[in-house]
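Remarks on the structure that follows.
Note that one protein chain of the assembly has been removed; the remaining protein chains are unaltered in position.
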């Protein structure tokens, strides 16, 4: 499910001096064929689900499923963040906190009020929507960096607040909920079942978001991000759109947080620090902030890269070396893939389809 | 009344840390369009460097001068090595690079000097001075004075020198600057060097108060970011004033508002920013862009 | 999120309305830091055809456009087909049928030409967020209709072969045409064109003039343009308003304006002879 855009039409540099290829037709670029794409993805998802369900514990251990679940929930959150980073042209340094709010909402509802987890997850989504709308309101007056730094505030304030409001949140020890079990009769372990649930949610959310971005709303957001004056001149209510997209983005982050809680079962204040917000941004940039495939790649990067680097050095300095290598990996990805790793996928695809040069078509249009 | 005055003055004292870091952040932002999250940890490295020199018997002021020179070189080097490859990229990419620098540099500092906090003695001695009824330590007063002089010098540099004008031009429109024979790359490196130096002044001169540790600048960085937002990222004066205002506000709030405590002290600056930005979206000193549509 | 409701979308008017100006400006003034950019400007733009605003640099032409489209709030009264625009935001004015192009063509650089043009139809489509998310039949129908209309506009501008090109890759001259196509897709009553012929040659400007006249006829929209190409202006404009130092110097038919001594002195110089 890549970002919904027609691929850039630029000839590969290698073909710089070649004569423009000859035109065959003047057709419009193909309209996104939604039916077919959706069918493809549904089929792919079904295969993955089937394989995962059939995989015995010896192939994918419960711990590995646990890790995959973390990746998926991060990917959902990053996908939501991409709405802001890739489309709305603004930034949120507080998505880690929104993720945390979603996690705590589900934790509290399930642990203290006995609400069934699917309902609790839904409640998290709604709470995220509400908090996002409230946070997005300042966006009516602020843009770009300023908004980002306002969101920084909630990233910094949430952990101490969670610690203080112990009557609600359980203080520093947080909230723990029971395992989510597969419905009786289905042959899944708890992590396997969660994996299936998470994957379906990811697919549905990304499908909805990319539909939204492909059409009218995507164009309006792109316009507002490139010039608010130009957007307004085309009747785009930039303020309202910014708030709406901020609220949706926050709702997605909260939803992801709720699923994350179901995966880890325990939420504590220090799970949702400023560092988490920063990791989500890094994941978005690494993957490519205008791509939902990129969101998954980015999530895998922030989950696996720091962890897989341990164990090479003496334990005392292990944490620090891990940090250095993580920073280096981050820098290398940015230097070599400034549009994110998802750009690799796109490049490969574009290379397959030979495109006529702009130059040739400009000449036609000029004449 | 004296109590209030006392709180305001000591708030101003810490405000100078935020002010100088905020100025450094502004300089980098104006030059390269990057919000430099690593500005704080760069100042931390400078503080450690000074601590190493002083604890090996060097005079504090000599150490300060050497560290400032080293910080300048380090800042310019960081620009050349780490920022140059993404020059002209989106603010988002830039921001991620500085976040990577923050993560990496913090680890490097800890690897070199360890995690344990260190003490650096105050160059102003342990005395105290009475200012209009309030009592300030010599360290507080001296540090503020040094930072104030630094800020004034930096301001004068940009306002009155041709090099400063060239740097502003390069920051604002690199393509045009090149056509006027300005070496933009060098100007950007100079900007980072200058920013690192300004940050280093704060890091070293306030080290006796803050203690020297890998995390010594963490909360100052956040307040400096807040200050830069408050002042408007385009305004150097605004950043400095923003820093001072936040220093005072945070100090007063933790003293007079019950239940704030140190963990929620950060609420105050952000509440201030929130209010200010709602009234003046461009920041205290930012101009609504007068560029024609 | 739906677009704000707007008045009748078509640019066509019945006979009784034909008498009424599409745009009426009364006593418009605006001051920037002590500089009077517009000073008591009043004139009407008749419905249909092309009206031009000319004047020396800094006379206030672009400022006038910005006041009409709501980016600047001046003093005075502006009415679109009899409806006051006072207090209306730029996007609300656009929804009422005021489209515009910019002195420096402003496109969504990373999007295709087609997507840029489709943006023009924002106010002419209604389907909200949720319908788009779930690909409701209505949202898909609207999208495909908009696509077709955009393709027509591109065809009209001779841009159809470039529909899939990235906007950023277009040469300067074509960017203006993309803007124009985008404005047309909005089915506006009034299009504000800010120096549409800047940077194109004399000959091209004359061809462009015919294109504009044709557009005004076919689309039913009224074109108001700011332009320095006197040849173009004289060829297309039904009426010309001349601004100097923020004041309206003269307003009338081209033949009248080109002989006006004040216009010759302030603006045209020897160009009037061409």
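By letter and in written order, the chains are A, B and C; residue numbering begins at 1 in each of them.
Basically, a contact is a pair of C-beta atoms (placed from the backbone, for glycine too) under 8 Å apart; a residue touches a chain by one contact, two chains touch by 3 or more.
In this text, contacts and distances are computed from a predicted model.
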Since a chain is absent, check the UniProt entry for it and pick the matching name: "Dihydroorotate dehydrogenase", "Amino acid/amide ABC transporter ATP-binding protein 2 (HAAT family)", "NADH-quinone oxidoreductase subunit H" or "Phosphoribosylformylglycinamidine synthase subunit PurQ". "Amino acid/amide ABC transporter ATP-binding protein 2 (HAAT family)"
Which of these touches the unseen chain: B:119, B:176 or B:262? B:176
Option from B:168, B:255 or B:280 whose C-beta touches the chain left out: B:168
Contact set of chain C toward the excluded chain (per top definition): 32-33, 55-59, 62, 103-104, 169, 171-173, 195, 198-204, 206, 228, 230-231, 234-235, 254, 258, 267-271, 274
Give me the chain B residues in contact with the hidden chain, please. 162, 165-166, 168-169, 172-173, 175-184, 234, 289-292
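Everything that follows uses one rule, which is that only the chains that are shown with their structure count from here on.
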Based on mean C-alpha positions, which chain is nearest the centroid of every protein C-alpha shown? A
Taking each chain's centre as its mean C-alpha position, how far apart are chain A and chain C in Å? 40
Report the inter-centroid distance (CA atoms only) between chain A and chain B in whole Å. 33
List, in ascending order, every residue of chain A touching at least 2 other chains. 229
By the touch rule stated above, which residues of chain C touch at least two different other chains? 71, 102
So in the complex, the part of chain B that touches chain A is made up of which residues? 35, 82, 85-86, 89, 91-93, 95-97, 99-101, 103-108, 110-111, 222, 225-226, 229, 233, 263-264, 266-267, 270, 273-274, 277-278, 281, 283, 293
Residue set of chain A touching chain C in the complex reads 5-6, 8-10, 23, 26, 28-29, 31, 34, 208-209, 211-212, 215-217, 219-220, 222-223, 226-227, 229-238, 240-241, 244, 248, 358, 361-362, 364-366
Name, in rising order, each residue of chain A that touches chain B in their complex. 85, 91, 138, 141-146, 149-150, 152-153, 156-157, 160-161, 163-164, 229, 278, 281-282, 285-286, 289, 317, 319-324, 326-328, 330-331, 334-335, 338
